[in-house]
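The complex appears here without one of its protein chains, the remainder shown in place.
Per-chain residue numbering starts at 1, and chain names A, B and C are given in the order in which the chains are listed.
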Amino acid sequence: MDIIEGVIGFIALLMVFRIFLTRSRARKLLYLCCLSFCISALIALYVKSPMGGIVAIIYFISSTLTSNAIAYTIEQVKDIE
Amino acid sequence: MENPVIYFYNPTILVGFAIGILSLFAIGSQKDDLHALILTDIVECAMLVIIAGVDTDLAEALILPGLVVSLAELLAVSEILINRKIIKSKKPKPKVYKLFEEFKLPIYTGDLKYNVHMEVLETSPKFFALVLIIYGAILSGFTGGAVIATGLLFYALSLRVRGLELSEELKTLWEGMAGLSGIAWGLWIIGFLEFFLFPKKWLLFLLMAGLGLVLKVGSKLGLIGFIGEAK
Amino acid sequence: MEYIEYLLYLGYVLLIIGTIGAIVGPKSNDRFIRLLNTEVATFGVCFIFLAYDEALALMTLIAVNAILCLILVRAIILNAEYEEETDTKIK
Partner (left out) sequence: MEILLIVSGVCCILGGLGVILHTNPINKIIMLGLLNVGLIGMIVSSYYLDIAIISSICEPISTIILLLGYMKYLTTLKKKKKYGRDLPILSK
């Protein structure tokens, strides 16, 4: 169990630093997606009860919506700027 | 003996005072009105932090109405600023005001690249509004009112962004909620008063006061523009 | 370090960063950028509420913050739409 949490935590830390360091906007969005998947897994592993599963599911759905909206805006605004 | 300033005051209260004084200086040297309005937000943060640093149950009871009152205050000041700007400008004032008209997507004038609506706004708002309204009805009081208002406003916004009309049922529902506001206020006062007069039946009066506050706060957000969309 | 102290110092850092950024941040003459900078200070308030165990206040603050965004963004858009006429009048 501990190994799984360690691997996921390492991937999450790597993604946080890559979000902060890259310049391209599309790559930032991609890494944000990956980070939210990692956090959702960590939540489900941290809370050991069925309620934790519900919270992880709701967080997963709403983070997908956020990245969808940001992707739409990036493509539309590219010309104007 | 440690430093007397830290001995008398909590560090939270010190941070709150520092932020408040800094942002008040910034407001004083600002010339534009809207910048000052945005900086007022930080003064509100400083107020909340100072109250929270007291750390008793009374602090939590003071924060809840403070949040709602500051929301209403910012709403009123922003309306005044917008109206003054409209009167000053040469453009004629629009005769018919529609709720959230200014958020409509600019794809109709050909400014944007692709002729597509944002996909999230077509599928998600019904789900969000349903979940938020049911959840807010379970939590009553100020908290439930704020949660319900968030769901209703997001649903209305998503309809208007796609260029659709608000349906008649929704308008009637909202107007009915605004009309219930006076009754809800009476319910809250009666519940709060009887709570001291007849302490034996406390559960009934507690529920009455909570229900009154939910309706009151949830309908207060109809103040944005004319909710009835006057003809 | 204790868990509560960790939360408290995180809240102080976010509050101070947000305030300084909103007053003298890079390109903070633009209204939209200044609005985005003030959001950081709001998150600092969230952390301090979490550290002092005020659950109901935290829930209300999160719900109210979304509506506050709506009001301020609306004021900024309408102001930008009607502003140009007054500028030319001054010239």
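Rule of thumb we're sticking to: contacts are C-beta pairs under 8 Å (C-beta built on N, C-alpha and C of every residue); 3 or more make two chains touch, one makes a residue touch a chain.
Keep in mind the model is a prediction, meaning the values are calculated, not measured.
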| item | value |
| --- | --- |
| Chains in view touching the one left out | A, B, C |
| Touching the absent chain when the full complex is considered, from B:L14, B:L121 or B:L206 | B:L121 |
| Interface with the undisplayed chain - residues on chain A | 5-6, 8-9, 12-13, 16-17, 19-20, 25, 28-29, 32, 35-36, 38-39, 42-43, 46-47, 51-52, 54-55, 58-59, 62-63, 65-66, 69-70, 72-74, 76-77, 80-81 |
| Residue ranges of chain B at the interface with the undisplayed chain | 102-103, 105-106, 109, 111-112, 118, 120-121, 124, 128, 131-132, 135, 147, 150, 154, 157, 161 |
| Interface with the unshown chain - residue positions in chain C | 3, 6-7, 10, 13-14, 17-18, 21, 25-27, 32-33, 36-37, 39-40, 43, 46-47, 50, 55, 58-59, 62-63, 65-66, 69-70, 73-74, 76-77, 80-81, 83-84, 88 |
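The working rule: only the chains that are shown with their structure count from here on.
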| item | value |
| --- | --- |
| Centroid distance [mean C-alpha coordinates] between chain C and chain A, Å | 23 |
| Cα-centroid distance, chain B relative to chain C, in whole angstrom | 15 |
| Inter-centroid spacing, chain B versus chain A (mean Cα positions, whole Å) | 29 |
| Residues of chain C touching at least two other chains | none |
| Residues of chain A whose C-beta touches two or more other chains | none |
| Chain B contact footprint on chain C (complex, rising order) | 8, 12, 15-16, 18-20, 22-23, 31, 34-35, 38, 41-42, 44-45, 48-49, 52, 54, 56-57, 59-61, 63-64, 66-68, 70-72, 74-79, 81-83, 85-86, 89 |
| Touch list for chain A against partner chain B, complex | 65, 68-69, 72, 75-76, 78-80 |
| Chain C-facing residues of chain B, complex | 11-12, 15, 18-19, 22-23, 26, 34-35, 37-39, 41-42, 45, 48-49, 52-53, 55, 59-60, 63-64, 67-68, 71, 74-75, 78, 81-82, 85-86, 88-91, 100, 102-103, 139, 141-143, 146-147, 149-150, 153-154, 157, 221, 224 |
